[in-house]
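The complex appears here without one of its protein chains, the remainder shown in place.
For clarity, chains are labelled A and B in written order, and residue numbers in each chain start from 1.
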Amino acid sequence: MYPSTFEYYRPSSVSEAIQLLSQNPDAKLLAGGHSLIPAMKLRLSSPTALIDITRIPGLSGIRDAGDRVVIGATTTYDEVMRSELIQRTLPILPEAIDVIGDLQVRNLGTIGGSLAHADPAADLPAVMLALGAEFKAIGPNGERTIPVDQFFVDLFTTALQPNEILTEIAIPKPAGRTGMAYEKFANPASGYAVVGAAAVVTLGNDGRVSAARVAVTGAGPYAARRTETEQALVGQAPTTEVIKQASQRASEGMTFNSDVFASDEYRAHLTRVFVGRAIAKAAQRAQG
Amino acid sequence: MQITVKVNGVAHTHDVEPRMLLVHFLRDVLNLTGTHIGCDTSQCGACTVLMNGKAVKSCTVFAVQADGAEITTIEGLARDGQLHPVQEGFWEMHGLQCGYCTPGMIMTAVDLLQRIPNPTEEQIRHYLEGNLCRCTGYHNIVRAVQYAAEKMRA
Partner (left out) sequence: MAVTKLFGASVKRREDPRLITGRGNFTDHIKLPGTLFMALKRSPHAHARIVRIDASKARAMPGVVAVYTGQDLVDKLAPVPCAWLIPDSDLKVPSYRALAVDKVRYVGDAVAAVVAENRYVAEDALEAIDVEYEVLPAIVDQERATQDGAPQLYDDVPNNIAFHWKLHAGDFDSAWNQAEVKLSRRLINHRLIPTAMEPRGALAHYNPGTGDLTIWCTSQNPHVHRLLLSAVTGIPETRIRVIATDVGGGFGSKIPMYSGEMLASAISRDLGRPIKWFESRRENYVATIHGRDHIQYVDLAATRDGKVTGIRVKSYANLGAYLSTASPGVPTWLFGLMLSGAYAILAVHVDVFGVVTNTTPTDAYRGAGRPEATYLLERMMDLLARELGMDPAEIRRKNFIPKEQFPYTTATGLQYDSGNYEATLDRALELVNYQQLRREQEELRAQGRYLGIGFSTYVEVCGLAPSAAAGAMGFQGGLWESATVRVHPSGKVSVFTGSNPHGQGEETTFAQLVADELGVPIDDIEIVHGDTEMIPFGMGTYGSRSLAVGGTAVIMATRKVKEKATKIAAHLLEVAPEDVAFENGRFFVKGAPDRAKTFQEVAGAAYLAWSMPEGVTPGLEETHFHDPINNTFPFGCHICVVEVDADTGKVSFRKYVAVDDVGNVVNPMIVDGQVHGGIAQGLAQAVYEYAAYDENGQLLTATLMDYAVPKASMLPRFDVDRTVTPTPVNPMGAKGAGETGTIASTPAVANAIIDALSPFGIDHIDIPLTPERIWRAVQERRG
């Protein structure tokens, strides 16, 4: 309940924040703090400095960039959920955010903070994978774009460099007959995903699946696409049987977490079930 | 570090250690002990206050983060001796027993009703997920929020 001492910095620009990061190797960025502060209270994490980036102008907010929607890293869950643009173009986001943590967490927790933290049981990594998001990061050597497929590297590990800051998430707007859904089996205590499955399914004029992105979180050490499942869908009409066959492949090649609530075997099973449910819902929505 | 926080309408300026949690700032520095602490993992919500109008867990915010913010605690909810409808609902519907979770529960319900003036039972239960009560089984808490919703709409 009582964190260790640390220095607190409140930079007013991204470059200042990067400079502070470079000067304080043990520092952590502080945004909503809803992953970091609980860890600090249990002294599982004791950074020597916190760099509060929530007051840096331009890091927060949602904008329409034509074929993409761009979300600033320090935008809170609540702001994303309530955005009319998001609700209209990326309804999977409000659907997933609605089952993240609780109201208070959603009020302060930030999109960028969650993604950069890469908790294996966080919801949004799977959603971002399914949406094909791109992450903008700024570091001492400038700016770069990281495709979501390269972002989640391992348990609590992303492609971000230690002195890089995630600044924006750009999400392509879905085209054509696209449906999307997030289905979650929540841990009853923590609310985190035991298994969360996100599916974005696009149907061609023939009613067959022309594109599908499916990802799971909670099940393994980091959120990951289920490409075997996606391949089994593309070109097929999304019948119950096709979805069932495709979702059976969702656990292939994965390493599953195991904890006091759910074993690896059970998680593998839930992965198949929830991937199936997410695809079915997404396909149904695509059909309109 | 020096911070200024407006709490229940009054600005307070204090020098605090960066590591001081907002909940300790409220309880130990400002003596506003109505905001309670029930866990250390940001689960129970007993410490919920409104920060700039939104429900937050004050055990998961450093006081320095609240610099410049407006905070409403349970002590600031009643106005001119008039209970807030949510407080009234908890009293009328027996929405509390030991009363330890109650301040946080009330503050979250206030945020809920700002968003959804006429919530369904399911919505009430969903929005209160960040607040644990061990006494009531939530049955009467749901009724308390329904009471308040009706009263606030009237």
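As a convention for this text, a residue touches a chain if its C-beta (ideal position, glycine included) is under 8 Å from a C-beta of that chain, and two chains touch if they have at least 3 such contacts.
All of these numbers come straight from a predicted model, not from anything done at the bench.
*Asks:* Based on the whole complex, identify which of B:Val7, B:Leu22 or B:Ala46 touches the chain you can't see.
*Replies:* The single option touching the absent chain is B:Ala46.
*Asks:* Just checking the interface: what residues of chain A touch the absent partner chain?
*Replies:* Contacting residues on chain A, toward the hidden partner: 1-5, 42-43, 185, 187-190, 259-263, 266, 269-270, 273.
*Asks:* Which parts of chain B are in contact with the chain that was left out?
*Replies:* Residue positions of chain B that touch the missing chain: 17, 19-20, 24, 27, 31-41, 43-44, 46, 73-75, 77-78, 83, 87, 90-92, 94, 96-103, 106, 121-122, 124-126, 128-129, 131-142.
The working rule: only the chains that are shown with their structure count from here on.
*Asks:* Measure off the straight-line distance from the CA centroid of chain A to the CA centroid of chain B, and report it in whole Å.
*Replies:* For chain A versus chain B, the centre distance works out to 29 Å.
*Asks:* Give the list of chain B residues in touch with chain A in this complex.
*Replies:* Residues 1, 17-19, 21, 37, 40-43, 45, 48, 51, 54-57, 59-62, 64-65, 108, 111-112, 126-131 of chain B touch chain A in their complex.
*Asks:* Can you list the residues on chain A that touch chain B in the complex?
*Replies:* Where chain A meets chain B, its residues are 1-8, 10, 30, 33-34, 37-38, 41-42, 50, 52, 54, 78, 98, 101-105, 107-108, 189-191.
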